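As you look at this complex, bear in mind that one protein chain is not there, while each of the others sits in place.
Chain nomenclature is as follows: A and B, assigned in order of appearance, with residue numbering initiated at 1 for each chain independently.
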Amino acid sequence: MTTQTLTHVANPELAARWRRATEEPAWVRWTLIGVALTFLALFLVLPLLVVLYGAFEQGLQVWWAAISEPDALAAIRLSLLVVLIVVPINLVFGVAAAWAIAKFEFRGKPILISLIDMPFAISPVVVGLIFVILFGSQGWLGPWLAAHDMRIIFAVPGIVIVIAFGTMPFIARELIPLMQQQGKEEEEASLTLGASGWKTFWYVTLPNIKWGLIYGVILCNARALGEFGAVAVVSGRIRGETNTMPLHIEVLYNEYMFTAAFAVSSLLTGLALVTIAVKSFVEWLDERNRPAIASH
Amino acid sequence: MFFSAKQRRVIPGFGLTMGFSLLYLGFIFLIPVGGLLLYTSLMSWDEFWSAVSHPQVVASYKLSFGASLIGATINLVFGALVAWVLVRYRFPGKKIVDALVDLPFALPTAVAGIALVTLYASTGWVGQYLNVFGIRVAYSQLGVVIALTYIGLPFVVRTVQPVLEDLEAEREEASASLGASRFTTIRRVILPSLLPALLTGYALAFARAVGEYGSVVFISGNMPYRTEITPLLIVAKAEQYDYNGAAAIGTVMLVAAFLLLLLINGLQWWTQRRGL
Partner (left out) sequence: MKKILRNTLVGGLATLLAGSVLADNITLLNVSYDPTREFYREYNRAFGDYWKQQTGDTVTVRQSHGGSGSQARSVIDGLDADVVTLALAYDVDALRQHAQLIPENWQSRLDKNSSPYTSTIVLLVRKGNPKNIRDWDDLVRDDVAVITPNPKTSGGARWNYLAAWGYALKQNNGDQDKAYDFVSKLFANVPVLDPGARGATNTFVQRGLGDVFIAWENEAYLSVEQLGKGQFEIVVPSVSILAEPPVTVVDKNVDRKGTRKTAEGYLQYLYSDDAQRLAAKHYYRPSNPEIAKEFAEKFVDVELFGIDEVFGGWEKAQNEHFNDGGHFDSILENIARR
């Protein structure tokens, strides 16, 4: 196959025809890039500029003061704590669910997938409402919780649960189409050759789904940090205590401290930079390992 | 039997992965959602119906679902294009653009709403120019569409991207060597492989848009019957201690969203089976 391709390419006329058939002409390419970038500029870059402009309008010192103020630090700490709990749990769930759905045929699969999608579809407002109905002191479990001196809503556990709920689908949903598209031949081959299930997953499946997994974690992470609507209902908005970063931003905005509000928002947009770093690092690892594998 | 493998397979782990998935789903998801449905089912039919069929509520359904459909469709077209450009072409600043796509997830929805209204209000950076042509974005239904497009933007890109990256070049080459034109290759080889991911992204963007609250309230103007979305009505009901009304409307949204997701996922499952 490879040699055949090479002979094709060796012939200039054939090579040109080959390119025509496997890639687009330059003008099409640049038009598509232009349209895509214009769309992104309008929808992504401009809002980002608004945030950054707002954040740094009054200089670095004001920006730093806004994010190093005790209430802001408390909000950052709380948001990070939530992410540290929520992302690993959803990671395990995502891989498990995708494995079950992509590698096996069973009845009711569309129903299961739709159930996994549901947290996207449920309004954050409704999520908050549900948890208040269940765990509020007027709610069904409220009196029991109060009797045992346990707090779910208006405390950290409630915030963790609603965010876990809202971000549950991200990793699963990223992996399912990818693993479905890949099929199961490679795993079956590995297993027939005598590798154990875990080994197969570790050495065959995981490298294949790596990108989807990373995307999923990044999305889950981003969403967990940015979740607003449901948290607003169950947090109680106690300054310095149950305010996550988005809630703290809202508080600042409502205090007419626009610069500070945008400063804290700019931290969340900084996540995009972390994304670049992580992706580049994994790509670098990938390239460094490849020759090693080839030499086996 | 639901949720059990039809026959023994070579691949192990069905029990473990399925068991854990269902357990987690049950704990984090089915208990609360079941709670809502149970709560609603305790209401009388008349109470439920009058809450969910009020003209003001019906007007909000039309806006929420209509604007979400438009937003998701915009995202389907442009999301696929962005994913294609990011995976297949090289251009300066590509990595930065790639990372930026996730921004609508990272930015709290309220901040997104504030940023968008800053741009599109008639005094805003973009709005003042649109105003010259008599186009009003902020405080109109168009504003709702813009906000819903923004928050759903990453879905299609991020579901299509990994599949596209994984698509083996051999299949395109094979198609080309069999004499197919580029257009035919895209239509007959690439598009079918992308279809499940496209549908997934579409479904997710749509579903997310229907429930969106934080960003929309800043840009829509929130006028009842015209620019008021359903989630805002739920908030208003709860604000008046009318948990029953809020739960009833919430249930309608829940069921509608589930049916739509089921439709799209069923369609996808069906196309996939047909393809095999």
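We take it that a residue touches a chain if its C-beta (ideal position, glycine included) is under 8 Å from a C-beta of that chain, and two chains touch if they have at least 3 such contacts.
The structure displayed is predicted, hence computed values, not measured ones.
Within the set A:F39, A:W63 or A:F154, the residue that contacts the chain not displayed is A:F154. The chain that is not drawn here is touched, among residues A:T38, A:Q138 or A:S280, by A:Q138.
Checked against the hidden chain, the listed residues B:I11, B:L81, B:A121 or B:L198 yield one contact partner: B:A121.
In the full complex, subunit A makes contact with the omitted chain through residues 132, 135-139, 142, 146, 151, 153-154, 236-241, 251, 253-256. Mapped onto subunit B, the interface with the missing chain covers residues 54-56, 59, 117-118, 121-124, 138-139, 217-218, 221-226, 232, 235-236, 238-242, 245.
Assume only the chains that are shown with their structure count from here on.
For this pair, subunit A with subunit B, the centres built from the Cα atoms lie 15 Å apart. If you check the complex, the residues on subunit A that touch subunit B are 1, 5, 8, 18, 20-24, 29, 32-33, 35-37, 39-40, 42-48, 50-51, 54, 89, 92-93, 95-97, 99-100, 103-127, 129-131, 133-134, 140, 161, 164-165, 168-169, 173-174, 176-178, 180-182, 184, 187-188, 191-192, 197, 201, 208, 211-212, 215, 218-219, 222-223, 225-229, 245-246, 249-250, 253, 261-262, 265, 268-269, 271-273, 275-276, 279-280. Chain contact summary for the complex, subunit B toward subunit A: residues 1-6, 9-14, 16-18, 20-21, 24-25, 28-33, 35-36, 39, 78, 81-82, 84-86, 88-89, 91, 95-112, 114-116, 118-119, 125-126, 149-150, 153-154, 158-159, 161-163, 165-167, 169-170, 172-173, 175-177, 180-182, 185, 193, 196-197, 200, 203-204, 207-208, 210-214, 230-231, 234-235, 238, 243, 246-247, 250, 253-254, 257-258, 260-262, 265-266, 268-269, 272.
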